[in-house]
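One protein chain omitted, others in place.
Chain naming follows the written order as A and B, and within any one chain the residues start at number 1.
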Amino acid sequence: MNITVDEIRRIIIASAGAPEAGVVEADFADTSFDDLGYESLALMETASAIEREFGVSVPDDLLFEARTPRDLAELVRSAKEAAAA
Amino acid sequence: MSRRVVITGIGVRAPGGRGTKEFWDLLTAGRTATRRISFFDPSPYRSQIAGEADFDPVWEGLSQREIRRMDRATQFAVVCAQEAVQDSGLDFAGIDPARIGVTLGSAVAAATSLEREYLVLSDSGRNWLVDSEEWLSPHMFDYLAPSVMPAEVAWKVGAEGPVSLVSNGCTSGLDAVGHALQLIQEGSADVIVAGATDTPITPIVVACFDAIKATTARNDEPETASRPFDRSRTGFVLAEGAAVFVLETLESARRRGAPIYAEVTGYGTRCNAYHMTGLKPDGREMAEAIRVAMNQARIDPTAVDYINAHGSGTKQNDRHETAAVKRALGDHAYRTPVSSIKSMVGHSLGAIGSVEIAACALAIKNGVVPPTANLHEADPECDLDYVPLTARERDVRTVLTVGSGFGGFQTAMVLQRPTGERE
């Protein structure tokens, strides 16, 4: 099962709270984590939840390179493929 | 306004040896005391290494009742306090108890006992809580409310003045002594038994630092896992320990002809107001804390003979700190030896600031700068003189010691050989 940006959104909000006010839901996936108000701990908590739910571990250095939720979804997809290969 | 405040007694319990002499021998030999965790099976944890102290409360002279009642961190504190009092040679019985205070620092306080009691009360996690009072330790409240820790020390030394626990995370050990300094300076007490303790080697604390990946996972090399300033560093090594001091006025110490380890001449603390765990790379607030401490001590950067670093061995800390030292000391930063004893005894959270003050006081007394162990190739962004591997003889008159902790706390302290001593 591949992770969708909607699932990323759900997990981030559960891990780190709703984003900064004023972000339209439709723009969420392509808004930067900075603008959404999520910092490094929010991403680590999110990554830990992704690992528990999807069994995919995203290395920290890659995690902090993800700028947006869409980047993160892509990262999880490729980490999963790498693990399967 | 200020009265001058000196350290006349030291008690230390740290990994790698019992008491002050063994502690100092370990540091000056550049030996490390970190090892694979033996207190519980660490295999489910990311980081499986710690600086464990070989501490035997019976050997230390605590009674069975005290051992049952006190958390391990409290035991450390009480033992160190007694040792410091003895070391000072000060006749506590001859002082009005209302003029004696206690300030103790601790970050996670009674964590070990909390976890033990949790496992009993929850039937090892199977229930939220066992609904029977029979399972409840009569001391459970002591572990919930850790102000019992300075209380135990106060009872032991007969203090009836200001008593408190200063709990500022990983700067607690500096801030507890800083707090005591302020109390004596302003005249709220004449003598304070001050220091810090933490015994965090328990699953919940190990798991906490696992979660944020602040501790190193270099599990195959426990003895060389703590590598402050080295380019191969991957995090800190959790540790336990305590150090407690007798602080009194310079005047009273001189009057009774007591040997003085060091005078506490400057103390500054700032917050980064940035992040609960993150540090801005520029080191601005730590630099400001250093400037405040130097101003109070009325010294220029060039007076600093040795800097005892926070040097935890996390990627961000060591760069942050290097930037802060350069910002505060300018060019003199490059001419000053800087070392981290966490490379040898690990990072005992709130206690380490006091353990490091002990190291600074001993550096002044003995004219030796302890090294940074395990430092083979410095991070290119950490370009100061970190005293790699080998201790260095040096006339140390003025020491700067710094700490940095979760919550954004940044603290600096200046310790000096009192003018007129050994000169």
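Following the convention adopted for this analysis, a residue touches a chain if its C-beta (ideal position, glycine included) is under 8 Å from a C-beta of that chain, and two chains touch if they have at least 3 such contacts.
We take it that contacts and distances are computed from a predicted model.
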item	value
Record-based protein name (UniProt) of the chain missing from this complex, from "Cytochrome c oxidase subunit I", "Amino acid/amide ABC transporter membrane protein 2 (HAAT family)", "LuxR family transcriptional regulator" or "Beta-ketoacyl synthase"	"Beta-ketoacyl synthase"
Touch criterion as defined above, residue of B:E60, B:E83, B:D190 or B:E288 at the omitted chain	B:E288
Selected residue (touches chain absent from view) among B:E66, B:E115 or B:D385	B:E115
Given B:T269, B:S312 or B:Q416, the one touching the chain that is not displayed	B:T269
Chain not shown: contacting residue from B:D56, B:E186 or B:D331	B:E186
Subunit B residues touching the omitted chain (full complex)	44-46, 97-98, 101-102, 107-109, 114-115, 118-119, 121-122, 124-126, 128-129, 131, 133, 136-141, 143-148, 150-151, 154-156, 158-169, 172, 175, 179, 182, 186, 188, 203-204, 206-212, 214, 268-277, 285, 288, 405-409
Absent-chain interface as seen on subunit A, which is shown	14-20, 37-38, 41-42, 44-45, 48, 51-52
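Following the convention adopted for this analysis, only the chains that are shown with their structure count from here on.
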item	value
Approximate Å spacing (C-alpha centroids) for the pair subunit A, subunit B	38
Contacting residues of subunit B [partner subunit A, same complex]	211-213, 275-278
Contact set on subunit A toward subunit B in their complex	39-41, 44, 48, 60
